[in-house]
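I have a structure I would like to understand better, so I am pasting it below and will then ask my questions one at a time.
With one protein chain held back, the other chains of the complex are shown just where they sit.
Entry: subunit A
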Amino acid sequence: MIRNRSRGGSGRQYNKDRQTGQAGTHSGTPALSGHLREMLEQIRKESGDSPDIVIREFKIGEPSFWQVDAAIVYLNGLSDEKTINNVVMRSLVEFKPDRKPDMNPERLMEMILKDALTSGDSSMESDWKDMLLGILSGDTVILLEGCDKALVISTPGGQWRAVSEPSSQLVVRGPKDSFVESIGTNISLIRRRIKNPDLWLETMKIGSVSHTHVGIMYLKSVADKDLVEEVKERLKSIQIDAVLESAYIEEFIQDETFTPFPTVYNTERPDVAAGNLLEGRIILLVDGTPFVLILPTVFAQFFQSPEDYAQRYDISIFMRLIRYISFIILLLGPSVYIALTTFHYEMIPSLLLINFVAQREGVPFPAFFEAMLMEVTFEILREAGVRMPRAIGQTVSIVGALILGQAVVEAGIITPVMVIVVALTGIASFALPAYNLAIAGRLIRFCFMVLGGMFGFYGITLGLIVLVAHMNSLRSFGVPYLAPLSPFALQSQKDTIIRLPFWTFKNRSQNNYNLKHAKKAEEIKPLGKSGKIGGHSGNKQ
């Protein structure tokens, strides 16, 4: 009933007002005026009389001796109405202020804050914009007639996806929860794993329009102080209108834009995030996405799976080696095949060669073209399968893998070996735990195919040299991308390519190779380059 009243009779009138109102906001009314009517009107004006803004007016105090007009404002859907009704409203209604001669609205508000409210997180706010932002983030605001401050009570609510199993980083053994879109839930998921006051959280808002919450989490005693400062510096210099995914942030803060390799790690698993915190890394949580950023990142991290620590170490070593091998197959599989068959036939074992030749007989395309054709087809299939609704997705894979693969061989367009090679590289790309590295590998694979098709192993070798040189030049927040292999750190080898039993890591931070090299990297390439970040960021719009 009250809500109905607040919405007002004629929307048009407000519509007209909005234009003037907006001009008014821009000119700036940072402080609250203190007149309840005016303030409520202002809220309505600035939000375009949005129906989901609930304004409830009531009187506070005892009618017999002293009463003040008050209003409660919140955003329907974002704040928890149950809390508002049960906690906020009840405490206000039940609140009977003492008779005090010097009673004024401001004092009253203080009394409400101190004596009446049974809700935990509440504060006084005198800035208009902050108050408005509070409403928009799901807080409840209490305004009093004659008081130029607003009481902001945290009443978070609304609908979020529940914590569920991770969808992109699965494990057989290990925790099964994953981050969700709510930053609060995500923080709690990490806090639950590391119960330590040393785990610090700082938040800031990024996005001139979206005002997205971004949380920076780190273990105070382990994380490098300079690194934390640098991260904050880079985050501050981001100029963007909205942050809808952590990738937006990633693109702004990464050291190198022109590289296929990801230099910031992301995960949707709280256990991975917690593990990285313990190793001294910094975690960026972005509201609205389950993907959390981890930095600084080294190349070897993309080959580590949380399962490595859940299985016996010898099995983990084997699995990791398999992943490295798959990456090499992914990069070089088709190109080596092309190079072998078009340049280095003498390197193929004789009987295998006879097999290859027999298959090539009557196939119209050169090996390079054949490989390109199949690889592109495979990418199309994969891309189509990703977007497909789950029910149709299976059809795509059946049509693609079975029918297309078989038909193409039977029609004599493609040699069977090529199908094997392409299938192997395709599967190898899925063996990598990190999706973004697999995509990078797929991209580079095409370059190697061109090199292999043009110059054979000579070209592939040159390509590898350039690739390694490039990877060596990469930095992630000053940490060399190939650390701890280059520069080499013996202590860190315990958990890089192999994983030794836990007792060999004397303590966890010893295992943290990042910090050890952060200093060195600082010399190579100064960390303070926030100016450059601002330079290539610009406004997104």
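Operating definition for what follows: a residue touches a chain if its C-beta (ideal position, glycine included) is under 8 Å from a C-beta of that chain, and two chains touch if they have at least 3 such contacts; residues count from 1.
By our rule, contacts and distances are computed from a predicted model.
You can't see one chain of this complex, but its UniProt record names it "Spore germination protein KC", from the set "ABC transporter ATP-binding protein", "Spore germination protein KC", "Phosphate transport system permease protein" or "Homeodomain-like domain-containing protein".
Only one residue from A:Tyr313, A:Tyr435 or A:Phe455 touches the chain missing from this view: A:Phe455. Touch with the chain omitted from the figure is made, among A:Ala31, A:Leu136, A:Leu244 or A:Ile354, by A:Ile354. Touch with the chain that is not drawn comes from one residue among A:Gly61, A:Pro260, A:Gly288 or A:Pro366, which is A:Pro366. Not every partner is drawn; the one left out touches subunit A at residues 341-343, 345-346, 350, 353-363, 366-367, 453-456, 459, 462, 466, 473.
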